[in-house]
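What you see is the complex with one protein chain gone and the rest in place.
Up next, subunit A:
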Amino acid sequence: MATAYEYDDATAAAANYDDQAGPQRQDLGYDPNFVPDSVKSFVVHLYRHIREKNVYEIHQMYETSFQTLSERLFKETPWPSVDAVAHYVDNDHVFCLLYREMWFRHLYARLSPTLKQRIDSWDNYCSLFQVVLHGVVNMQLPNQWLWDMVDEFVYQFQSFCQYRAKMKTKTEQEIALLRQHDQAWNVYGVLNFLQALVEKSMIIQILEQEKEGLEQFTYTDGYDYNGGSNVLKVLGYFSMVGLLRVHCLLGDYHTGLKCLLPIDISQQGVYTSVIGSHITTIYHYGFANLMLRRYVDAIREFNKILLYIYKTKQYHQKSPQYEQILKKNEQMYALLAICLSLCPQVKLVEETVNSQLREKYGEKMIRMQRYDDEAFAIYDELFSYACPKFITPSAPSFEEPLVNYNQDAYRLQLKLFLYEVKQQQLLSGVRTFLKVYSTISLAKLANYMEVDEPTLRTILMTYKHKTHAVDSEGKIISNADVDFYIDDDMIHVIESKPLKRYGDYFLRQIVKLEGVINDMDRIKLD
């Protein structure tokens, strides 16, 4: 199970982000101009494959060769600088931007970026996205790479906000640099780039038209088989997930879900073509629904993805995303535990997922449903472990005494979440009684619960309110596992009948029988 409950930057991705350590680790014998032969070969081949649109080979080099070389030669240093390799690739402007994008990603993963490097990385993303937005790019890149670009872009933004908010230990030079480059990783810039990619790619219209059979996008996994480029379209597509993520980081769950709306998550799509994208999408979707009190929606999606990860994680053991997959897996179990404690609809959860859940959080879930002080501590712990790394998007005021405010956003979300949990405190008591009785008078139940009748009436109305969520279209949907109605002063418990799905069963059997008959027809008897 997970260890670190402290809300800290330090457990991000696969490495440590100890900004206090500063840049000294990077200087250990690093010569940016030294290009080993293997790197020369790497860039030359990658450049050729990109020019020739050999997507499969690009993917191999990007996923495997880059990682192997990083592991072997650049474990603790950056790759050679782009200037050193540029002449091997005809000084191609776009290739250099792509190389630098990988260069910075490697730096963030293995080392601690300096402020200057953070700013340079921002500049690189600006140039890269502007080239793509101007529509002059004629490449086909693997979805994995395009997803990583968007994912990393948002990640570096989040990392920058966290870094910037720790004002206490900033040196004078750092403060001067921050003031000078106030456009770098500016929240408007980040959001507007993602929005521009969505708009310029026309991806929303493409997905709409696809439903009517007028476009092929999902069918080809986003790739363009007509000689064109998939880059803008797929970046636009993944930017919708990027926007969901940024909005969650800001605490705007409603708008985040709105940004994701064009993607139908009840189906496979381009978002499932890359496991990182699939997990990120569902994680944020689930979290947003949790905060919106749509517990059933969250439980359903967490259940599906956790089952999927359980079945497929073995295939990703060698991949560089493996650790991230495992981390998100654990976080989503924690979120599922929270959802099920607030909304005990256990029949929505698959057997495999349920048994994993019991193993990891069985004890804690029992204690959470007691709603005493210990319970709130556990809600706090799980939320803090599993929540996104909320950010304060505004620039710091450089005048005041320098303080660290990187935890402010998280603290607010946690506080409001626990406030909601507290409001639901009395509901589990009601549930227990409702499960036992088919009818019970208000007077009797009030007596058992040791409250007066008027208070009981309010508790029952709270139960109704909290278990009936408002969905995205304004409709009321019931999340209640146990329900009731009141007739004057009598509570009638509504028995939930087990749902028998005859329709599906018959459909399957009809198809099966047809298959058997067809097989029999094919047998020739002499």
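A few notes on this one:
Everything that follows uses one rule, which is that a contact is a pair of C-beta atoms (placed from the backbone, for glycine too) under 8 Å apart; a residue touches a chain by one contact, two chains touch by 3 or more; residues count from 1.
Please note the rule applied: contacts and distances are computed from a predicted model.
Hidden from the displayed complex is a chain whose UniProt protein name, among "Eukaryotic translation initiation factor 3 subunit K", "MIP18 family-like domain-containing protein", "tRNA (adenine(58)-N(1))-methyltransferase non-catalytic subunit TRM6" or "Trafficking protein particle complex subunit 13", is "Eukaryotic translation initiation factor 3 subunit K". For the chain left out of this panel, the touching residue among A:38, A:171 or A:423 is A:423. Residues of subunit A in touch with the missing chain: 187-188, 191-192, 195, 250-255, 258, 291-293, 392-394, 408, 411-413, 415-416, 420, 423, 454, 457-462, 464-466, 468-470, 474, 476, 478, 483, 485-489, 494-495, 499-504, 507, 510-511, 514.
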